[in-house]
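This structure is in structure tokens; I'll ask about it shortly.
Note that one protein chain of the assembly has been removed; the remaining protein chains are unaltered in position.
Entry: subunit A
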Amino acid sequence: MEIDRVDGRTPNQLRPLACSRNILHRAHGSASWSQGDTKVLAAVYGPKAGTKKNENPEKACIEVIWKPKTGQIGKPEKEFEMILKRTLQSICILTVNPNTTTSVIVQVVNDDGALLPCAINAACAALVDAGIPLKHLAVAICCCLAETGYVILDPTKLEEQKMKAFAYLVFPNSILSVLPQGSSLVEGEPMEHGIITSVTHGVMLVDDYLHCLQRGRAASAKMSDFLRRSLQSQVPSDSSKAG
């Protein structure tokens, strides 16, 4: 059942992660996130006054602009924009800054598989950098399912095309809290096991999907730790931005 991956990784092994924040001078918050050769740059401007049309003025509005590596934006990019917008809306505290718009601009630098999860992670780090109030962070991961029902994590573009199905999953990160353990349990499951976003492609068995969920959760815990570490390490240099 073992699958040999081209780059010699084990099925559960993620590509090397890298995250740097505060890289754009003019943006209120920015971050670049890379997973192997996939790299995405995100910039946050705002909160700016006023919401867009058809948005609830009693809440903060989030606008996502997706810039592909080359060419015009098409239907897939529109879909990514919508998914990213809804995902970010669900992690932001929208009632703190009512009647404002926060723009998130996502620039794809290089696409080598798992593009949307990478963009979600980058946007999330950029929101933290901009100091937008968040309920919790989001951690996105891509699970690929092979013909035999075997799951591999964080596929490259080549693997994504070869596999019969894949799922993009977004989980909340575990909250470090002073409250006693167990308070974050919902229906007997810890909070970080809930799915914020799920997008699947290709036919699979329902059991295979649940299996993907399990593996995704396990890996998201690791990514969550990485995200937290990389955010903490840059806090001291961040004080200049506060003023």
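Heads up, the rule we're going with is that contacts are C-beta pairs under 8 Å (C-beta built on N, C-alpha and C of every residue); 3 or more make two chains touch, one makes a residue touch a chain; residues count from 1.
Criterion: contacts and distances are computed from a predicted model.
Looking at the choices "NADH-ubiquinone oxidoreductase chain 5", "NEDD8-activating enzyme E1 catalytic subunit", "Translin" or "Ribosomal RNA-processing protein 43", the name in the UniProt record of the chain not drawn here is "Ribosomal RNA-processing protein 43". Interface residues of subunit A facing the missing partner chain: 54, 75-76, 78-79, 82-83, 85-90, 167, 170, 172, 186-187, 189, 191, 193-206, 208-210, 213.
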